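Incomplete set of chains, arranged as in the complex.
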Amino acid sequence: MAEKVFFGKGIRQIKKEDPQLYDSIENLDKNIWNANILDYRTQKLIAIAISATNHESSSFLKQVSKAKKELDISRDEMMDVLKVVLLTSGMIPFIHALEVVNKLYD
Amino acid sequence: MAEKVFFGKGIRQIKKEDPQLYDSIENLDKNIWNANILDYRTQKLIAIAISATNHESSSFLKQVSKAKKELDISRDEMMDVLKVVLLTSGMIPFIHALEVVNKLYD
Amino acid sequence: MAEKVFFGKGIRQIKKEDPQLYDSIENLDKNIWNANILDYRTQKLIAIAISATNHESSSFLKQVSKAKKELDISRDEMMDVLKVVLLTSGMIPFIHALEVVNKLYD
């Protein structure tokens, strides 16, 4: 399913080893993206922005890559997110996020 | 102007002491919110989400308070933002942000 | 129940407004503390250490306060946790956590 942003290989191993934990993560995930007002695209952009300010670069790369492919988010739209990162959180996360975005939208 | 999210008393003192720095902050601020694709409301929700994961609580409170007053953002809409905070960043920032939101939307 | 570390007033409001989200949080919480090897006390000390390095002070205070009351964790035991905070994360979070612990164990 499209909304499983964080569900890669690592999580699949949990499915075998600890099915109850897996189910509870899957269930939480489902309820997060099941928003009342915001559409899924906006929630994804918010997750991307949080990732950009989080200094965990593999998570940011994966999320931007998925968002580009599944939601067809354009470079301009991504740059509108990064601008907010720049103002709130400065050049350190902005430059890093910019490099990832430049690579993925080359 | 509505978009000057971060412009409180502190910044006004800079206007007197260091007008060139003030102008450059104001100019950056203008170019941040002047988005290509995203509307101002979406960019504000992104800034609020970043603030919520940032552990700087006075900034979060001010931003949510402004967003509620100026953009009429509802509690449900704010909760859709906080859900993404919960999934990406866990219970520590979520519970803290929830307390601020509960107080402001009482 | 003892393990609901993060379940205060804020969460109770979610129970009414969004029972599905509430259930998924409660379910995740249950599966987190349902450990295979570690006992509940050790997991709680880990949560407290993470909170101490997180700069979100109200969460740290609540967790230490609960741990003291429910698990009878002594000041010495808490200091053994704070020592690891000092070595890994330095004086800024250590001094702050120390002040909270000193107040609660006065």
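Going by the order they are written in, the chains are A, B and C; count residues from 1 in each one.
Note that in this section a contact is a pair of C-beta atoms (placed from the backbone, for glycine too) under 8 Å apart; a residue touches a chain by one contact, two chains touch by 3 or more.
Bear in mind the structure is a predicted one, so any value in this text is a computation, not a measurement.
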| item | value |
| --- | --- |
| Complete complex - number of sequence copies, 3 represented | 6 |
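Note that in this section only the chains that are shown with their structure count from here on.
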| item | value |
| --- | --- |
| Cα-centroid distance, chain A relative to chain B, in whole angstrom | 20 |
| Gap in Å, rounded to a whole number, between the CA centres of chain C and chain B | 27 |
| Touching two or more other chains - residue numbers and ranges from chain B | 79, 83, 86 |
| Chain C residues touching chain B - in the complex, by the definition given at the top | 5-6, 8-11, 13-14, 17-18, 21, 25, 50-51, 54-56, 58-59 |
| Contacting residues of chain C [partner chain A, same complex] | 18, 20-21, 23-25, 27-28, 30-32, 34, 36 |
| For the chain B and chain A complex, residues of the former touching the latter | 6, 28-29, 31-33, 35-38, 42-43, 45-47, 49-51, 53-54, 74, 76-77, 79-81, 83-89 |
